[in-house]
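Here the complex is missing one protein chain, while the rest keep their positions.
Labels A and B are assigned to the chains in the order they are written; within every chain, residues are numbered from 1.
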Amino acid sequence: MRKTASILALVISLMLLFNTSACFANEPSGELKIGLPTLYDQTFHPIWGTLYRRQYMEPMYDYIIGVDADGKYVSEQSVAYKWERTDDLLTWTFYIRKGIKFHNGDDLTNEDVRYTLEQAATKKNNAGSQSDFMEHIAKVETMAPDKVVVSLKKPWPTFINALTALNGAEGLIQPKKYIEEKGDDYFMSHPVGSGPYKFFEWKEGVHVKFVAQDTHWRVGTPKYKYLTFQLMPEEGSRDAALRVGELDIISVGMDRSKRLKKDGFVLQEKKDGLYVGLMWIQQFQSDFPINNKKVREALVYAIDKKTIVDYILAGSGRVVGTATSMFTWAIEYKPYPHTPYDPEKAKQLLTEAGFPKGFTMYLYSFVTKLPETKLINEAIASYWEAVGVKTKLLEMDYSAFKPVWTKKAEPPGPAAFILAWPNRPVYSWRHMYASDALYSHTKDPVMDQLIGDFESETSSEGYIEGARKIMDYVLENAYATGICTTHELHAMSKDVPVWEMGKGVGSYRWEYIGK
Amino acid sequence: MGDNMSELLNVKNLKTYFFTKYGTVKAVDGVSFKVDKGETFGIVGESGCGKSITALSIMRLVPDPPGRIVGGEIVLEGEDILKISDNEMRKVRGKKISMILQDPMTSLNPVFTIGIQLEEAIKIHQGLKGRSLRERAIELLEMVQISSAAVRYKNWPHQLSGGMRQRVIGAISVSSEPRLLIADEPTTALDATIQVQFLRLLRELQEKTGVGLVFITHDFGIIARMCQRAAVMYAGRIVETGSVRDLFDNPSHPYTAALMRSLPKLEEKVERLASIEGQPPPLNDDIQGCRFAERCTVAEHQCRLSYPDETEISDGHFVSCWKF
Partner (left out) sequence: MQRYIVIRFIQTVITLLILSIVIFTLVRMSGDPVLLMLPETATEEDYELMKSQLGLNKPVYQQYLIFLFDAVKGDFGKSIRTRKPVILSIKETLPNSIKLVTVAFVIGFALSIPLGIVAAVKKGTVWDNMARVVTGLGQSIPTFWVGLMLLQIFVVWLRILPASGMDTWQHYVMPATCLGIFLMSGVARLLRSSMLDVLDSEFVKMARIKGVRESVVIWKHALRNSLLSVVSFGGMYIAIMVTGAILVETVFAWPGFGRLAYAAIVNQDFPLIQGVVLTAGAVVMSANFFTDILYAYLDPRIRVQV
């Protein structure tokens, strides 16, 4: 009897010992489940598909240039541990870190970096900055043992930025050999990267799951063994799942976030994380009323931006005067006054432009990151109606809208759209406003000239000056208008340590949680 | 009292009302009649006068709501069946009283074979099972003169003609050898020749089983052919009862007399007995006097004030009219 008891005691104490030691053991454990309203294309090729996919794709890859949470370049976090440029900004040399391996065991070499840059400069690049890369990159070469040399067609002062998490997905390094062997289609759903998390499982319409490497050159040992991104379109379901612990972090709207906070959940927001702006579709068509500057101005005057922020966004955000992201480094220092709400002036401008009875506008309505986008669209439609412009909302998904934007598919009439996009610090003027660029619906030779001047600047003062000129010109012509910024909200359980989400577009730094 | 031995059914002052949102419809309002064992008693009257509701009241199958038997007695073989429980009544149905409905096309359940529907009735009251059940069913089909009964037994109703269906219903009705069979216009929906056949069949069944028959019809010809005694109904009331001879030779109520006058020839069938001027009163009107007064050529002041009691003007010949 006593013997049994003592054996039992021994076993129990051993178990306790084992348990505590497991707690301190230096390996990833547990699972972090993140509930998202959309997983977009559900593909994993860095540049085949929208850049918003980085929300779940990022932990699987490494950027050519790494940044910290404040957006500063950090060479210890970069695959290119060193980079140099010539004074004319035309030749850039990157030194590639040794010893990094892809998840399939292949070494990450300067060939992979070259491949990644070359791919970014093709029409296949669908991750946002296609026209920048195609405009600039002339040639990419590798030099033994670890160098990559990029020759540019014209100066590109923000080239480095374009290779980081601050800009898009182009900086994520693709495994050249693997893709060439298996093909891009296969790679899309069987991705291989070099990041701290490996691709583990994709269940279409259900979740994407990643598994941690025990140790990684950039992150060390990740806290969580599994990182799961659960697709839950309905906010109410995400809310419920968070409350019962089925999810640890959810993306959430303003309304619900307040209740969740009251109930003891932690809110983590990306301050001014989203920028909401209005743009025209095919403004260049001469038979569209919005081809007339006065009409565009009128439509901007007609919108009460402050009411939108105060009531639809519950005051969580601020009205902006710039026609593009606030953090655009070149113009950040100058507070742009915003166009005031003035419906009388709007009506007067419409009359002057020859539309006293108004006309019909179309407003594409789709939700990407901001659940309130729909309400904002409805508000704008009613403001426009109030000055006599009939407004029809075209509800669709972002993916369906995208061809309208990029391929210039014929709209049913003069149209506009609101986009809530991550408030990113650097912006490509070319690709928004140049006559022939992918995302541009402006055809204005003055604008093209300004963009050309800006791009050939080599001094940073000149660069800032050039950017300001473009911004002033855009505002003067009402080629676009900003509405506001707002905070991007996540609610999470108390057990998840708070971390810095960083400043990048769709970059969330999940792999740094608990680090 | 000595009569009681031969008395099968005694309906006394039966009242069946419908309580609708348009008021109380007095469909049957104080009906009394007797039927002797083995006798055929006819009820004749215009459409809507309450014949079917009288029959359904005897079966206690008045749709409730909105209908309800509000008064009277229905004495069957000495027992008032209005006083027994629902469950006991269920055992009376099919076993002691049975009924044949007007429309043979809809009286059989379309999704069961006639065999099943026939057996169901036998099973409930006779507790037969298996082969003997089946044999009894086929025997009954043969009894109602259905040829190749063993094959027909497996047929669904839609495979039979109207006349055959009515005979199947006849077979179902007499399957448990009831004491009383109510036939509510059983031949109205049939062709003339089939009608005659079916009436003959009913008579034969009656002879074989000695069942008392209440025969409801518009057709005086059929009354003359089938019945010993009959009652004439008008607007929820019986106005005259007597032997068929009494009714034809000495119609005493002005309504009966008018009906007889409107018959071109005794044997001829008439669809409706509406050749008298005017319309029966709506049954939800509260009429104190004689209901026929409005259409009656000899009506007096008294007729509109109160309803006349039944008077026996000769042996077994009753009339409700102030003339007597």
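Here is the rule we use: contacts are C-beta pairs under 8 Å (C-beta built on N, C-alpha and C of every residue); 3 or more make two chains touch, one makes a residue touch a chain.
Worth saying up front: this structure is predicted, and the values here are computed from it rather than measured.
Colleague: For the chain that's been dropped from view, list the shown partners it touches.
Modeller: A, B
Colleague: One chain is left out of this view; which of B:Asn109, B:Ser132 or B:Ser262 touches it in the full complex?
Modeller: B:Asn109
Colleague: Decide which residue listed in A:Thr91, A:Thr221 or A:Ser237 touches the omitted chain of the complex.
Modeller: A:Ser237
Colleague: Quick one: which of B:Gln159, B:Gln279 or B:Gln302 touches the chain that's been left out?
Modeller: If we include the chain that is not displayed, B:Gln159 is the one touching it.
Colleague: Using the touch definition up top, pick the residue from A:Glu344, A:Asp397, A:Glu476 or A:Asp495 that touches the left-out chain.
Modeller: Only one listed residue reaches the unshown chain, and that is A:Asp397.
Colleague: Which residue numbers on subunit B touch the omitted chain?
Modeller: Against the left-out chain, subunit B lists 59, 61, 63, 65, 90-95, 98-99, 101-103, 106-113, 120-121, 124-125, 156, 158-159, 169, 172-173.
Colleague: With the missing chain put back, which residues of subunit A would touch it? List them for me.
Modeller: 41-43, 48-49, 123-126, 184-185, 188-189, 203-206, 230-234, 236-237, 240-241, 243-244, 246, 396-397, 399-400, 402-403, 406-407
By our rule, only the chains that are shown with their structure count from here on.
Colleague: Taking each chain's centre as the mean of its CA atoms, how far is subunit A from subunit B in angstrom?
Modeller: About 87 Å separates the centre of subunit A from that of subunit B.
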